[in-house]
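Up next is subunit A:
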Amino acid sequence: MNLLLDLWTVVAVITGAFFFFAGTVGLLRFPDSLTRLHALSKADNLGLGLVVLGLLPQMDSVSAGLKLVCIWLLVLLSGATASQWIARTLRHSGSGP
Partner candidate 1 sequence: MTAGTLFGLCAAVLIGVGLYGLIVNPHPLRKILAFNVVGSGVFLLFGAIAHRGAGAGMGGDPVPQALLITGIVVAFSATALAVAVLLRLFDETGSVTLSSDPPANAGNDSGGN
Partner candidate 2 sequence: MAEFLVGAAAFILGMVALGLVRVLRGPGDADRIMAAQLFGTGGIAAVLLLGTATGERATLDVALTLALLAAFAAFAFVKAKLAQTPGESRTADSP
């Protein structure tokens, strides 16, 4: 059982790390600001989400696990809002489509 949980952690964290990699590649390689903004959300939602899911079995109490999920939800909320707001400045400054 323990081995299985550890395996889950390893797989989820590695997948999460991959999405951070994808987010970075997108941020560096995509041609304009709005597409780059789109790359960002992958890291926010999936990268951190998978890391959090992977770490859940390593927590020693339910409250620690809840806190972990809370952190992810907070990042989702503020990350999505920030993206939307950044997109708005892009539209006003004319660099968007």
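The rule is simple: a residue touches a chain if its C-beta (ideal position, glycine included) is under 8 Å from a C-beta of that chain, and two chains touch if they have at least 3 such contacts; residues count from 1.
For anyone wondering why these and not others, all candidates are chains of the complex that A comes from, given by their letters.
Bear in mind that the values here come from a model prediction, so they are computed numbers and not experimental data.
K.L.:
Quick check: counting C-beta contacts as defined, which of 1 or 2 touches subunit A in this complex?
P.N.:
The candidate that touches subunit A in this complex is 2.
K.L.:
Hey, which residues of subunit A end up touching candidate 2 in the complex?
P.N.:
Residue list for subunit A touching candidate 2: 6, 9-10, 13-14, 16-17, 20-21, 23-24, 27-28, 33, 36-37, 40, 43-44, 47-48, 51-52, 55, 58-60, 64, 67-68, 70-72, 74-75, 78-79, 81-83, 85-86, 88-90, 92-93, 95.
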